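One chain of protein is taken out of this complex; the other chains stay put.
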Amino acid sequence: MDYTNAPGRNHLFVPGPVNIPEQVLRAMNRNNEDYRSPAIPAMTKNLLEDVKKIFKTTSGTPFLIPTTGTGAWESALTNTLSPGDRIISFLIGQFSLLWIDQQQRLNFDVDVVESEWGRGANLDILASKLAADRNHSIKAICIVHNETATGVTNNLSAVRKLLDDYNHPALFLVDGVSSICALDFRMDEWGVDVALTGSQKALSLPTGLGIVCASPKAIEASKTAKSVRVFFDWKDYLKFYKMGTYWPYTPSIQLLYGLRAALDLLFEEGLDNVIARHSRLGKATRLAVEAWGLKNCTQREEWVSNTVTAVVVPPYIDSAEVVRRAWKRYNLSLGLGLNKVAGKVFRIGHLGHLNELQLLGCLSGVEMILKDIGYPVKLGSGVAAAAAYLQNNIPMIPSRI
Amino acid sequence: MDYTNAPGRNHLFVPGPVNIPEQVLRAMNRNNEDYRSPAIPAMTKNLLEDVKKIFKTTSGTPFLIPTTGTGAWESALTNTLSPGDRIISFLIGQFSLLWIDQQQRLNFDVDVVESEWGRGANLDILASKLAADRNHSIKAICIVHNETATGVTNNLSAVRKLLDDYNHPALFLVDGVSSICALDFRMDEWGVDVALTGSQKALSLPTGLGIVCASPKAIEASKTAKSVRVFFDWKDYLKFYKMGTYWPYTPSIQLLYGLRAALDLLFEEGLDNVIARHSRLGKATRLAVEAWGLKNCTQREEWVSNTVTAVVVPPYIDSAEVVRRAWKRYNLSLGLGLNKVAGKVFRIGHLGHLNELQLLGCLSGVEMILKDIGYPVKLGSGVAAAAAYLQNNIPMIPSRI
Amino acid sequence: MDYTNAPGRNHLFVPGPVNIPEQVLRAMNRNNEDYRSPAIPAMTKNLLEDVKKIFKTTSGTPFLIPTTGTGAWESALTNTLSPGDRIISFLIGQFSLLWIDQQQRLNFDVDVVESEWGRGANLDILASKLAADRNHSIKAICIVHNETATGVTNNLSAVRKLLDDYNHPALFLVDGVSSICALDFRMDEWGVDVALTGSQKALSLPTGLGIVCASPKAIEASKTAKSVRVFFDWKDYLKFYKMGTYWPYTPSIQLLYGLRAALDLLFEEGLDNVIARHSRLGKATRLAVEAWGLKNCTQREEWVSNTVTAVVVPPYIDSAEVVRRAWKRYNLSLGLGLNKVAGKVFRIGHLGHLNELQLLGCLSGVEMILKDIGYPVKLGSGVAAAAAYLQNNIPMIPSRI
Partner (left out) sequence: MDYTNAPGRNHLFVPGPVNIPEQVLRAMNRNNEDYRSPAIPAMTKNLLEDVKKIFKTTSGTPFLIPTTGTGAWESALTNTLSPGDRIISFLIGQFSLLWIDQQQRLNFDVDVVESEWGRGANLDILASKLAADRNHSIKAICIVHNETATGVTNNLSAVRKLLDDYNHPALFLVDGVSSICALDFRMDEWGVDVALTGSQKALSLPTGLGIVCASPKAIEASKTAKSVRVFFDWKDYLKFYKMGTYWPYTPSIQLLYGLRAALDLLFEEGLDNVIARHSRLGKATRLAVEAWGLKNCTQREEWVSNTVTAVVVPPYIDSAEVVRRAWKRYNLSLGLGLNKVAGKVFRIGHLGHLNELQLLGCLSGVEMILKDIGYPVKLGSGVAAAAAYLQNNIPMIPSRI
């Protein structure tokens, strides 16, 4: 008996790893290959060109690193900064907390700007710190675009504006793990210096690729950054890029083909259509939460996330029990509340290659679970609210018109 | 651009071919093998034993024929009957009609007992025909257990009772294409002589196996049946069974491994639990239809089908447009109305390896479509009705308790 | 423990089912779909056009039947002939024997022209029979292009020439199961009326599609042929072709996508290059057999087969033991000798998506097995002979130059 067996499909609504499209599964269903043959470099060259598009950059240099988001963070930091460097980092939830923990363990001088969980980055404090920093002691601003633990999306163009307003040369490092390919993200326009994501998020692949993109300024910084690094060192990649063989060490052949398929799907649907779809699913989810009489962990409309919604349960309910029950009775995978919001929120990921009816199925399940555990929800209420919005907004599937 | 691409998963709610579980897809992801090696006969022996369980027979002889349901029909008929034989056949919808067409083209003397589409087999007429048939001119009764076109389930034990009441020796041939492994079916208890299904139905495999099971009486009949047959001749199978090599011609290696995986899943869940799950999904669907103020094509509760529901639309709506829109806007695959009920009904298949949230996602989609095309449905109403029932009846997933 | 587990890959050298290319496995790794959606008919239309190319016909009508080669035989016969029709059929080995058995059981008047096993069809007798048949009592000539049991390829253009010489209107029905897509086959040029193959042969798919192609004359004949048929009746296909929905019953979605991939591979390599590759592998195999001092079952160069070689063992060796040992010690699957040549020959299939080093690996295995069982072979001798030929004849891989 396989522990994961259950009738029908698993409804995977954690904010990553997300559902893998059949097209991607097919592309990865293959034997290993010699990565030193002419085929893999030819393919890689093409992938690197196309990966830039998901960052909306033409000048950036992408790296496909056999690692996770945590490793991608480390790649971003160690290649651009030196021990002791002062950085500003926003703490707004569990994932920004973990990044800050990494920054501290890498011996940077981290100036933590904390917000209440459920609120976005405090940009007023950033403004005052930038204003005070006449001698440019701040070497980098580190920010999570979308805090996956609380469902909060930060305003990156506002950060750029502040940097510009104060004419501050700090590097702008962005964790786009649960945003890139799903939320509006513009590396070049917003002057982001390093952006990163993981393959198991909006790209809808298995875990295993940390995708990092560096601006020319970040590449320049990497030449003098003194953080100790080898596996994550961009220098080795750049050397092999120059040689045209691309890989300083063995890539996952399967993930390369999977990435090819994922990008093809993305470009076929259109990146902006993909973002609009996430916006639609996010809005529908929030309407359902509202209809259930529950609160979104995100405190203000300006911060709401279109890739994950953290739902606050009443004090008499343990949100972990919602998640447990979802798994055990409905074959529905929801996200736990983490750290400060453990027991208080559960999370609905609406991220990746997902459509409206899948979401409505999930929402109908959440309604039943809430009722199971004693919350007085009206069955169908959230679904109705979400569907009313969706029914007016879903477009025809272009390939089928 | 692949014509079937669309964001997220296709919601496959036609009454076959149905969703294939990942476990089955994995099992079939393999190279060909020599079917004359010792491995395939060993595997086949085991499969044949286990296949009997889905028919609830111990005395039957199963045949795994590389064909479709149509071929399985032909196998059942030509092995047991001779041209000119009188048979009684019930016409209650498109699939029984097609089987009758086949019976006629195979030159049997078909005594068609017709019902209005939406009603079950008229057993009163059967009773009177049996009563009148003192000299046993009727050689077989042919009946579709579940008419997939109208969502009507016939009462097989009542047929058996009539045969017994009249002590009539006619063969009892049953199309179980959309019933076996999903509805209660008892070959031995009901004295069924030939039962058949197709791999792409409740077994949740690809199309390609016609699975036919013959009672000892049917096997006996096959020795004298004069219908011309070669590909479908049981004799060749029986010869190879005896030799222990099992296959008169090349089987699909992939389907054998897929069948193994499908049976393993079925037995792990438990055949009776699978039937209960179908009952639950059927009931929930009918409650939704009722909540929408629409009629079930099935005219009486006694005939309702737990594997497919044919929904009657109001006269001012073209049901084909419901199906078209489901496909083009919601990536939802519904069944068309066929022949007499074309344009009048659309069908929701709730058959195979499927769970409650998948169904609720489908129902929420149907609600939106109905609204799209001008039917005054209250969004969420059907989902609420279905969920209210399901929330009280879904069991925990045993492997996860 | 899986009965088929063994270190490394199975070396599959039976003449079918043959190795499936990874590209085809990938294409088939997918869920079911609604075959009544617009996607499948669009795809089918295109497949039917492309399938004609493998028969080298522009005027033929192809049928993709969910069956095996045995069913394809039945389709060819029952659609074009009536019970009692006189046909000439050549018996040259086990598969022509099985076809003849079918022809007899379908109640045709079969005029069997037998050759010693290892020899081709006796065309002199055909000539005399045609000469004698002034009133055209002969309705069809049935011939296996390549007899898989003995490795004998018949000369189809010579058959056509005889029919033309005698201006005889008999239908020309060809089993191309182990030839089409691998040997030179020209339906239009040779005036073949029905040609057929199976998916698990040179197309390198799983078993499950009987692919039949009918000339206009055969289609015309089907309108009056009186053989009883339903599942195999072309009429139903033609009706659905006309309607544009293509399928009278449920096709295997997976095999359709697999066929698409297989044809794409075939056309990318080039059909004539594929045929040349088979010719190269056939020649190399025969040179190895010669080097081992063994006889080819095929008695004359004019009949040698480029898809399978039947190797005659000395009287003191049981060829079944060669096959058993290949499987049990070397994970090599060879073909048994069948019927008259059981125990006397083993068969090396060199059919499908296969390359030179795969064949040489197989040949080196056969050498070791022969030595194992006491035949005084010089290890390396066959490989050397084959390699000497191949080394002068293998072309560069076009996609890699």
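All chains are identified by letter, namely A, B and C, in their written order; residue positions are counted from 1 within each chain.
In this section, a contact is a pair of C-beta atoms (placed from the backbone, for glycine too) under 8 Å apart; a residue touches a chain by one contact, two chains touch by 3 or more.
In this text the structure is predicted, and so the values were computed from the model without any measurement.
Novice: Kindly state which of the options B:Ala6, B:Ala27 or B:Leu123 is in contact with the chain not pictured.
Specialist: In the complete complex, the chain left out is touched by residue B:Ala27.
Novice: Tell me which of C:Lys201, C:Arg260 or C:Arg277 is the one touching the absent chain.
Specialist: Result: among the candidates, C:Arg277 touches the missing chain.
Novice: Could you tell me which of A:Tyr35, A:Phe90 or A:Phe185 touches the chain that is not displayed?
Specialist: Touches the omitted chain: A:Tyr35.
Novice: So which bits of subunit A touch the chain we can't see?
Specialist: Answer for subunit A: residues 3-4, 10, 12, 14, 16-20, 25, 28-39, 42-43, 66-71, 73-74, 83, 101-102, 105-107, 198, 200, 206-208, 227-233, 248-255, 327, 333, 335-336 touch the chain left out.
Novice: For subunit C, which positions touch the chain that isn't shown here?
Specialist: That gives, for subunit C, the contact residues 1-9, 11, 19, 23, 29, 265, 268-269, 274, 277, 327-332, 353-362, 364-365, 367-368, 371-372, 378-381, 383-385, 387-388, 390-391, 394-397, 399-401.
Novice: If you put the missing chain back, which residues of subunit B would it touch?
Specialist: Within subunit B, the residues touching the omitted chain are 22, 25-27, 29-31, 38, 400.
In this text, only the chains that are shown with their structure count from here on.
Novice: Are the interface residues of subunit A and subunit C largely the same numbers on each copy, more than half shared, or largely different?
Specialist: Here the answer is same, because the shared fraction of interface numbers exceeds one half.
Novice: Report the inter-chain centroid distance for subunit A and subunit B in whole angstrom, where each centroid is the mean of the CA atoms.
Specialist: Averaging C-alpha atoms per chain gives centres 44 Å apart.
Novice: On subunit B, where are the residues touching two or more other chains?
Specialist: If we look for residues of subunit B contacting two or more partner chains, we find 3-4, 19, 29, 327.
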